[in-house]
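Apart from one protein chain that is not included, each protein chain of the complex appears where it belongs.
And then subunit A:
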């Protein structure tokens, strides 16, 4: 657990450096920011591996029990993918009779789907494969695709875990627990995390959003998470390339003020992914 605290601390420091580099004299130093992004990636991997291991064990334990109970009722359930609207059901009790592994990713899957906006029939396909057991290893824990996005809506740590366990690259298996995440989402909004603006959500995970705002949630290229630009979006890349004709002055103006607010929020909030977004 010490590692987790240390990793989180290093992540916060790294994000601070990246943020500060935007206002440093002489422009963004590509070399330094690349190195910082590598540290950030290493720290995050440690943080996530620790975190996932801790929470997943709990979740799997609960899920396994429920699966036994619900086994008989599986076929009667409506696939969550077809009910894309948040339901008002309480998330306290899990009802879906999905294989245990998908359930752990349920909350996040919903978030992914809703924000990515993809119509995805995969969940229904999954549901049909009643006999298949999803290997936990199928749920890739490499790098979250859009934890940023899901985070801004689902601020609670439970949802974050699910997001972390999300399958990459928009290959989202639909969540069975529509309601679970929506509950979290609402509570997150109530706690004020929604102050973190999400300017735009991406349809495709890897597309660079041509946008001067740096506070939007960005999806990560899981194949090369170390890349700073990928993690933190076009607001960074625009400063590097002479090909980009974007003027960054308005961006700087806009984020200098909100950056302050976000920094303060960052300090209060233990959630690293919200941290990641607010720093920008």
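In this text, a contact is a pair of C-beta atoms (placed from the backbone, for glycine too) under 8 Å apart; a residue touches a chain by one contact, two chains touch by 3 or more; residues count from 1.
Keep this in mind: contacts and distances are computed from a predicted model.
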item	value
Chain not displayed: protein name in its UniProt record ("GPI-anchor transamidase", "Protein O-linked-mannose beta-1,2-N-acetylglucosaminyltransferase", "Tctex1 domain containing 1" or "Serine/threonine-protein phosphatase 2A 55 kDa regulatory subunit B")	"Serine/threonine-protein phosphatase 2A 55 kDa regulatory subunit B"
Where the unshown chain meets subunit A, residue by residue	6-7, 10, 13, 17, 25-27, 29-32, 34-35, 38-39, 42-43, 46, 206, 208, 221, 224, 226-227, 229-230, 237, 239-242, 245, 247-249, 252
